[in-house]
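Only a single protein chain was left out; the remaining protein chains are all shown in position.
Naming follows writing order (A and B), and every chain is counted from residue 1.
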Amino acid sequence: MKNEYDVIVIGAGVVGCMVARWLARYQINILVIEKEADIGMGASSANSAIVHAGYDPVPGTLKAEMNVTANPMWDTLAGELNFGFDRRGDYVVAVNNGELLDLEKLLQQAQKNGVPGMHIITSAEMKHREPKINPDTTGALWAPTGGICDPFQVTIAAAENAIENGATFLLETAFQDFILDGKKIIGIKTNHGDFKSRWVVNAAGIHSDEVMHKAGVRPEFKIQARRGEYLILDRAELTINNVLFPVPSEKGKGILVTATLHGNTIVGPNANVLPDKEDRSVSRDGMDELQQGAARLVPSLNLRSTIALFSGMRAYGNAPSENPGVKYNSDFIIEIPKSVKGLVNLGGIESPGLTAAPAIAQRVVDLMKDAGEKFVDRKVWCPIRPARPHFREMNQEEQIKLVKKDPRYGRIICRCENVTEGEIIAEMHAPIPARTYDAIKRRTWLGTGRCLGGFDMPRVVDILAKEMKVSPLEITKKGGSSQFLTGITKIQEGN
Amino acid sequence: MEEQVKVICITCPKGCTLNVTRNGDAILKVEGSGCKRGAEYVEAETHDPRRMVATTVRVQGSMHPLLPVYTAKPFPKPRIKELLSEIRGIQLKAPIKMGDVVLKDALGTGVDVIASRDMLVKA
Partner (left out) sequence: MTLKSIYDVVVIGSGPGGLAAAITAKKNGAEDVLIIERDVELGGILLQCIHNGFGVEIFKQDLPGPSYAQRFINDALSLGVEVVTDTMVLDITPQRRIFATGKSSGVLDIQARAIVLAMGCREKTRAQVRLPGTRPAGVYTAGTAQRWVNVEGFMPGKKFTILGSGDIGMIMARRLTFEGAKVERVLEVMPFLTGLMRNYVQCLLDYDIQLQLSHTVNRIIGKDRVEAIESVQVDNKWNPIPGTEEIIPCDTLLLSVGLIPENELSKKAGVRIDPLTNGPFVDNHFETNVPGIFAAGNVVHVYDLVDWVTEAGFASGKSAAEFALREKAKEIRHIPLKAGENVRYIVPHTLDKESLAEGDIRLQMRVKVPVEDPVWVEARNGDKLISRKLERYVRPGEMVTFVLAQKTYDEVKNASAITMSVIKK
């Protein structure tokens, strides 16, 4: 295994993968390291999946600039990387007259940020567009450039395209420290040895403060983990086709009720700071908050049709905006610090981080160019990442052809979402191979239906074991010590 | 010394709660049973408690690694642990037919352990 690269990216979330994809256009050797057993296991796979229009960030902040720059990039990106994306627009819904004034303010902010096409619609029009909306609605702000995506697909598509163009990814590889030569970064230390490089990109999400502190950068910068809890509702019980926001508060954008590309409805997130950055639990109080938040927008929502609960951690940082005259204290950090050479420092990338990812990636390249890096185009750069076939999305003719070619595509493993054995095996042999149950779940959407894996779990464990040629006892839910099974029936300690 | 205890009868799904008056091991009175099997159950449960036991046995050469088996008749409750231990040591080979005796006269109790289903040889 090589241990010398031009650029090392710390963190394979959507931002790290997008940076790698942008850099892979050039003739440089890229390594992306990720401490978990799979890419995108942090905020990248636990968010509202929204591509924001850009009216929410405070004008003049880096958040606003990156959001508004990135938003129009998504159509081309979705076409090149073949992930799910739908620019269906979003609504900020007012439920009393006071909130109507807030909508006006938000519209002005949108115009300052340069967001096109927004206007306020009447309550009658809002009810027409979303019949299930709170009947007390007084009107809504309509943002036609908002959209929804499949955030894990975005992450993996960017990663696979980077790999296609020469990048290397190492999983279960955790950053420990920088290797410095005076004030110059010449490499990093990890739990799997040392790696040399001229550049290191800090894309470590929730842990980006800890990483930059190891280089003595911004000692006053602190990330607080802000947990957002979510519920997913059974699409057989309820279908909301729109993206609905409440009027925002100081805490953030608030609890949304929104459609997902898979046809479900998501409620969330709330926002609570937690001391433990790795605490991904879901709380009873949290679910009560979600119930109340949902009722503001869609009073008829019945949480009894919940089919999944999850939470994600946001990297809520305390960096003030670099723009003098802008009063905002948790802006993005996207910089090449002067105090040390060779670091591209990304910090506090919370919402609109997913939306901004392609613009952040472009900015990283621009900053490196400004710092003197001579980028030479790769002779053959392939921007296209082809999608893998999904049985459930094909018509009957396509299905027959596919099953004839490979009968494993004829065997349904997840009956709620119609995911086949062929798709599971394809993900196990993809550029970033899926090796755990959750990795398969993120890639195929298996196990997310109303039976929550009850049917597919033993079958997936069996397939993973046979394909990896290991005992089913070794198969894990999410790496580490999360094995499903503890022993073989009939062979155990005496009782 | 006479005492009153409550016993749940398990003969049928009704599960009547029986009021049993007993003196040591001697059953004096059984009240609250929905049928005559209640009193019979209390007698049996006091002097010779038995249960149907179902478990699995390792089998080779078939599509599954385990064959479900069960005691053809109720088995003495105090010796169930021993029975399970004995069964654990058995290794069978397909084909098996439903009803085949897997362990004859288990632990000398006169109760056979038999196969619950057919197990064909893997094609």
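FYI, a contact is a pair of C-beta atoms (placed from the backbone, for glycine too) under 8 Å apart; a residue touches a chain by one contact, two chains touch by 3 or more.
Computed from a predicted model, the values in this text were never measured in an experiment.
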item: Chains shown that the absent chain touches, full complex; value: A, B
item: Residue, one of A:Glu80, A:Glu172 or A:Asp462, that touches the chain absent here; value: A:Asp462
item: Contact with the hidden chain (one of A:Ala236, A:Val273, A:Cys382 or A:Val470); value: A:Ala236
item: Omitted-chain contact residue, chosen from A:Ala308, A:Val326 or A:Met428; value: A:Ala308
item: Residues belonging to chain B that touch the chain removed from view; value: 8-15, 17, 51-52, 54-56, 58, 63-66, 68, 70, 77, 84, 98, 116-118
item: Absent chain, residues of chain A that touch it; value: 232, 236, 278-284, 286-287, 303-304, 306-310, 391, 396, 399-400, 403-404, 407-408, 410-412, 415-416, 418, 420-421, 450-455, 457-458, 462, 472-473, 476-490, 492-495
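In this text, only the chains that are shown with their structure count from here on.
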item: Sites on chain B touched by chain A in the complex; value: 56-58, 66, 81, 85, 88
item: Chain A residues within the chain B interface of the complex; value: 489-490, 494-495
